[in-house]
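Only a single protein chain was left out; the remaining protein chains are all shown in position.
Up next, chain A:
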Amino acid sequence: MNVTVNGGEMELSSDATVLTLLELKNLPSTGVVVERNGDIVPGEAFAITALEDGDHLEVLRFVGGG
């Protein structure tokens, strides 16, 4: 299936979850926040949140700022 992550297209297996996506990109599951189709996915739900074709995801984290 195809999903949009941070504005870019990505192809994932049909059983992919939020956690799958993070692991694929070598991202830690703590220290990031994920928004799926405009809704925040709680960290504890990363492994059980199945993605669907056409999903829009935002993966964010804290950076330096004032």
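Heads up, the rule we're going with is that contacts are C-beta pairs under 8 Å (C-beta built on N, C-alpha and C of every residue); 3 or more make two chains touch, one makes a residue touch a chain; residues count from 1.
Convention: contacts and distances are computed from a predicted model.
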"Branched-chain amino acid transport system permease protein", "YCII-related domain-containing protein", "DNA-binding MarR family transcriptional regulator" or "Thiazole synthase" - which is the UniProt name of the missing chain: "Thiazole synthase"
Residues of chain A (touch criterion as defined above) contacting the omitted chain: 5-8, 25-27, 31-33, 35, 40, 42-43, 58-66
